[in-house]
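Report on one structure; see the data block that follows.
Yeah, one chain of the complex is gone here, protein chain that is, but the others are all in their spots.
Up next is chain A:
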Amino acid sequence: MVTKTEETQLNRLESQVDNGGGGAWEYLCLVRKLKVRRSDKVLKHGLSILNDSKKRSSLGPEEWTLYEQVAIAAMDCHSLDVAKDCVNVLQKKFPESKRVGRLEAMLLEAKGSWGQAEKAYSSLLEDNPFDQVVHKRRVALAKAQGNLSGAIEWLNKYLETFMADHDAWRELAEIYVSLQMYKQAAFCYEELILSQPTVPLYHLSYADVLYTLGGLENLMTAKKYYSSTIELTGGKNTRALFGICLCTSAIAQLSKGRNKEDKDSPDLQSLATAALEKEYKQRASGKLSVLTSAFKSLKVSS
């Protein structure tokens, strides 16, 4: 996670470097530390250091780290020639290294030779089955080929061992949603909520999935998670507010004719619509009529 102060520091350094104020190396170090993706800048400033032999040698052993960083950035920007040069330099310096082997495999992947890259990753994993980066690359490889079920398979294999990696769970959840496998996606989101119970986005996505699944019980639960999102975001999340309205109307439709045993909090829905109306008045008053007609079609009144 990148905190606010770190981000401002990064942006300040970036503008300084962009305007020729120096500090390129510090900027690159910070990018590496925060693991942010600013490949174009990294490529530009990293190359300017690498092409200047005096600056490069003053880095000492960090030089090779920079080569690696620039190589990955270059692959991201599809400057394959640059990436290849960097990898070749590293290859000359560390002929046996697994880390360089990983870069080579990534280069193959960037070129689009999927089969070779796949083979390279597999052999890397045979040597060290606990290389998380290679596992993830393999998932990305399958995903890049459009082979989503393959990606799911790899991810599941990875999660069997590294089951505390919530980023992987998140990726898996998103893939499941895109394949409309909502039950599995719901499980993944539950896992995410467990690992970070205070992140409202997970509550929101979980509620979305539950709402999509449908059924009275799921709808009730979805409504609860929408409310928790509202609580965690302080009512600023428009999607959660709409979610409350949708859930209430769907629940009302489903439970029509049945005895309403738990007629819980009609307030919540009217409050949500009121909050939405206020929000629209402030930010997009032109769309207010659309909103009211939408409410009318949902048969909810404010």
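Following the convention adopted for this analysis, contacts are C-beta pairs under 8 Å (C-beta built on N, C-alpha and C of every residue); 3 or more make two chains touch, one makes a residue touch a chain; residues count from 1.
The definition used in the following text is that contacts and distances are computed from a predicted model.
Peer 1: Which of the following is the UniProt-recorded protein name of the chain this complex doesn't show: "Beta-adaptin-like protein", "DNA replication complex GINS protein PSF2", "ER membrane protein complex subunit 3" or "AAA+ ATPase domain-containing protein"?
Peer 2: Answer from the UniProt record of the missing subunit chain: "ER membrane protein complex subunit 3".
Peer 1: Of A:G21, A:G112 or A:P129, which residue touches the hidden chain?
Peer 2: Residue touching the absent chain, from the options given: A:P129.
Peer 1: Which candidate, A:S39, A:Q69, A:S205 or A:T221, sits in contact with the chain we can't see?
Peer 2: Final answer for the missing-chain contact: A:T221.
Peer 1: In the full complex, which of A:V2, A:M163 or A:V290 touches the chain missing from this view?
Peer 2: Candidates A:V2, A:M163 or A:V290; residue touching the omitted chain: A:M163.
Peer 1: Of the residues in chain A, which ones touch the absent chain?
Peer 2: Chain A touches the chain not shown through residues 128-130, 160-165, 187, 190, 193-195, 197, 221, 223-228, 230-231, 234-235, 264-265, 267-268, 271-272, 274-275, 278.
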